[in-house]
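Here the structure comes first, spelled out in structure tokens, and everything after it is commentary.
Note that one protein chain is taken out, while the other chains of the complex remain in position.
Chain nomenclature is as follows: A and B, assigned in order of appearance, with residue numbering initiated at 1 for each chain independently.
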Amino acid sequence: MHKEEQTITEVGVDNLVSEVSKMYDEGYRLVQIGCGKYDDIFEINYSFDKDCKFVNLRLKITEGVVVPSITGVYLCAFIYENEIHDLFGVSIKDIAIDFKGNLIRTSVKNPFNTPTVTKVKAAKPAKSENAAAAGAKPDVKSDAKPDTKPDAEKKKEEA
Amino acid sequence: MGLFSMTKTVLKSLFKKPATIRYPAEPAKRFEGTRGQMEIDIDKCIFCGLCSKHCPADAITVNKNERTWSINRLWCICCNSCAENCNKDAIYQTNVYHAPIVAGETDVDVYQGKPVEEKPAAAEEKAA
Partner (left out) sequence: MAGRIVVPFGPQHPVLPEPIHLDLVLEDERVVEAIPSIGYVHRGLEKLVEKRDFKDFVYIAERICGICSFTHSVGYCKAIEAIMDLQVPERAQYLRTIWSEYSRLHSHLLWLGLYADAMGFENLFMNAWRIRETILDAMEETTGGRVIQGVCKVGGVRRDISDAKLKEMTAKLDSIGGEIEDLCHVFFDDASVKHRSVGVGMLSKEDAHKLGAVGPVAKGSGIALDLRQTGYSAYGSLDFKPIVETGCDCYSRCIVRAKELAQSVDLIKQAAANIPAGDIEVKVKGNPDGEYFSRVEQPRGECIHYVKANGSKNILRERVRTPSSANIPPLVKMLEGCQMADVPVIVLSIDPCIGCAER
């Protein structure tokens, strides 16, 4: 089984930029920045690669902590940092190209920071109602559509 | 070179038969292993609901009480996951695509299972 060796070093908010600059000086390429939220802790991984050697820096923060941007070192980080800001609501200061929450247009603000929605079908009310109606009353399938549609639209308007 | 680099291809294409087929006058290409629409042998189905749990698109609804198995043809992504998770081998995949659905038609196909036979039902009641 092919398994790469992957090292993960933890860094703090204070020494993040200096550690990243060190990687830059050693000739590493920024591969990605990825965030994840586990309980109340945001885990931000900064991945670097040099000649197929893969290393990571990991930053663990809590809600409300402001993360310094690394776009001063790696300009290309702007796309990842804006994405993290838009999806998780982590505030990152001094991004070189700051979209101010408009890079990824989502209907819900910070969708990845909201508690897990357990019912998938509830997310699309108009359609699932339709399907439920059609599934429950197989005989009146053709009638189900015109009936449920206005209801769903009303609900949307209310919301 | 330069300007006439495609001459060879042009000449070849002149004498070859067309790469396209005259669909729908000619039937579309279909292979034995093509992933087409899902079908169910409803008599084998025990309405356990495993297929609907494993459906990545939430296209399948199983109603144990009413003994119905329904599939939303527009949501189905023909991944064959339901067939692989079926313990009774009731679901299978064909290599035929579902016909296009036009406005006004329903996109949900409902299959009604046979009502439970008297004997096992009575046995269940006793057990309960």
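Convention: a residue touches a chain if its C-beta (ideal position, glycine included) is under 8 Å from a C-beta of that chain, and two chains touch if they have at least 3 such contacts.
In this text the structure is predicted, and so the values were computed from the model without any measurement.
The chain we do not see here touches A, B in the full complex.
Per the touch definition above, the residue from A:9, A:32 or A:91 contacting the chain not shown is A:32. As for the chain not pictured, it touches subunit A at residues 1-4, 6, 29-32, 34-38, 45, 47, 52, 54, 56, 74-76, 78-80, 83, 86, 97, 99, 102-106, 111-112, 116-118, 120.
Residues of subunit B in contact with the chain left out of this view: 1-3, 5-6, 8-9, 19, 29, 31-35, 53-54, 56, 77-81.
Everything that follows uses one rule, which is that only the chains that are shown with their structure count from here on.
In this assembly, the C-alpha centroid of subunit A lies 33 Å from the C-alpha centroid of subunit B.
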